[in-house]
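Working notes, structure below.
Rest of the complex left out; these chains stay put.
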């Protein structure tokens, strides 16, 4: 079973990368870019085929490793 | 109390009821929440040193080469030819425990700003780290995050990270220590201070925008951790080294002109500490229009704006006619530049937002009348006498040496410092791994030697000897590379001062440090105090970290640890009395931590050190190493491994 | 020999390479701020090491779009010798002047240490001071030095003698242990088709002074100045 985990910075947490990308887009002539935030997307290919078990396993992976609970949120999409 | 201020809110701000009464007296009325927040950060342990100030006065801070001692953003010493070295060490212990990468990274960012706000270009960083036991579940995660954070910030800034130390001990399981040190160089006649002057002069905010980062950072630094600190997760400060690099270059470019009257970085307690300290030190008043503060988030309140610890920001007082010249420089470097207020002669901090006055506080009580405590202290228990009888004689020195060299406090630190860019700047004359790092002062033949040292187990066994030994070892490490030791910065990391035995440790260590500084002509010129390093009543070992800086004059020879050539003679300077109390030998091979630390003879230390430095200067020394943790055998093994050359020892019967 | 050093916000080795170039050529290079659309005629353009734009998004991605890069590309395509060191090499790949990309080190950690590099060819204006097959000791200092290109690009680079340096043991043998970042085929530096553009990850400018522990960097810059005289 394939799954996709989105890890993004919590709102209010400074995103230096997003800020720099927005600035670069502006200087490249792209007007009207109000905000840019950069996060990670982690694509997992699991042997587990049962969606509930897969989701539970991924929740544990996020808690332990994939996301930093202090400054990041995560969402899980099962393919 | 006014309806808004409840006893709970006062306690939450880390203020005692007695301290709250002082606020009422200073204001002549009850404070509003913003005013309460401002008092709480200014009177926090971190900013006011209320529990340690009484003892810090013991430390010698003067010498012919000291230009600026403690009290400014960093200390300044004269290194000849019109140049000055500017340096300081500061702690970011609590944030690094919660978020190791960002905690350590913003620690580096903060200390860099303290140095370049004085007008100095940083030339080197060092860091002193303490972690829990290697097998503690959190240690691996914390070490990885802290090292990556220090490298991530320093490497991006292009400042070489050239030295420091790291220890592991269970006492730090719940409270790691991350002390970051920066050394910079400036022209001795172009040092910038925080003292504000000139009624009506514009107060200007430069650097990154303000968000809700790390609010309560200052008070948190003094808040004792309880195990539910995981929930008490303030929005941790996040660093942007790229913006700080722009801020560094912009500030140095502006400092080359005469536009700046006063300047201070926004460190712990952000806009509050910078505005209050600048105006307070100059005996002025200051008015700020908070609507003009560049904000990263919407709907920020005066409280949040004044307490936010967003990174990479500076506050300046400019000459009125220099406004546009300064703005142009900051726009070149693509940084925010906002005039947010002016100096007055009212001696008050007045904040306005949305047309209303949101705070009006007299500066004198805020700056000069912070509470000062002479907290009760208990003399530390006498160290358990060292029972040599229980020790079996050493039958196999080879395996003992291997075990020692493999132990966490003695094994190679290459896996750490190879993650730090220690060569950028192309002035690193001695790389990490020696007794002290040596970095050339660019464009000259001078070089600065730098080291951080502390042996916490000695300080726990006998604070006075431990404090003195930390200073002596830093002095000895500088001498060992051939430098003339000049001055010290210090980071005092201790537990909860409200407990008499911790206060006893703090007082004892400072007394020992003062004695050694005087005996070695090695004054303290800056520093930081971090207290409440404790979880559920279990405190860290007393850790007074000493950051020493010395000078190699043009043409002076530099010594290194590695053996150079077969046939060279080995000379041991100083007498060995076989002292095993508090030794790593005892701990690593016998699992014991008893006995007093080794006694210290400061006159002999100075005599031996000056003898060694004279031999190095005369060109008679091929290699030199101080004998410290692990003792003589470990010191010799380190010299042999560094040079790939063996050694034969006779007369060790 | 007149050189220009391009300075991006976030570059931090610009001074180091300027010092090495001045010591080798006797002339101060001109420092060109990234916003300038044009700069004087020079014999060599250098993109220095550092963290241009904080290396956000991708290393060198944003720097490659700086105003000055249009002029750097124009001159490089006209054959003006263009040297990219570390971050500069990354910018050259993002700007399309060199093939492939520099990815995060295999260890995921920043690495700063001396490495040995084997000179793959002495036939270029950058390496004429060296013999093919000779090894030199240069330091590296990077987080994203893991060179990647698809198979046929690698084969073309190999076939056309466009690999300038490979990470090697002191005796010149190619081992995984000698590779600090996982680069394909131990590649440490490559040329463009005409060998007028060179990108390399190691920093010769950091070992161009005996006081710093080595002078293999001096040989690199002196050889380059000689070749461009």
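A, B and C are the chain letters, set down in written order, and residue numbers restart from 1 in every chain.
In the analysis below, contacts are C-beta pairs under 8 Å (C-beta built on N, C-alpha and C of every residue); 3 or more make two chains touch, one makes a residue touch a chain.
Since this is a predicted model, take the numbers as computed values, not measurements.
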Taking into account all copies, not just the one displayed per type, what is the chain stoichiometry of the complex in this file? A x2, B x1, C x1
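Note that in this section only the chains that are shown with their structure count from here on.
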Mean-CA-position distance for chain C and chain B (Å): 37
How big is the gap, in whole Å, between where the Cα atoms of chain A centre and where those of chain C centre? 34
Shared interface positions of chain B, touching two or more other chains: 240, 242-243, 334
Would you please write down the residue numbers of chain A that are in contact with two or more other chains? 16, 20
Quick check: in the complex, which residue numbers of chain C touch chain A? 53-54, 56-57, 62, 65
Touching chain B in the complex, chain C uses residues 9-13, 15-16, 19-20, 49-51, 53-56, 109-113, 139, 141, 143, 203, 205-206, 208-209, 211-213
Going by the contact rule at the top, pick out the chain A residues touching chain B in the complex. 10, 12-14, 16, 19-20, 23, 68, 70-71
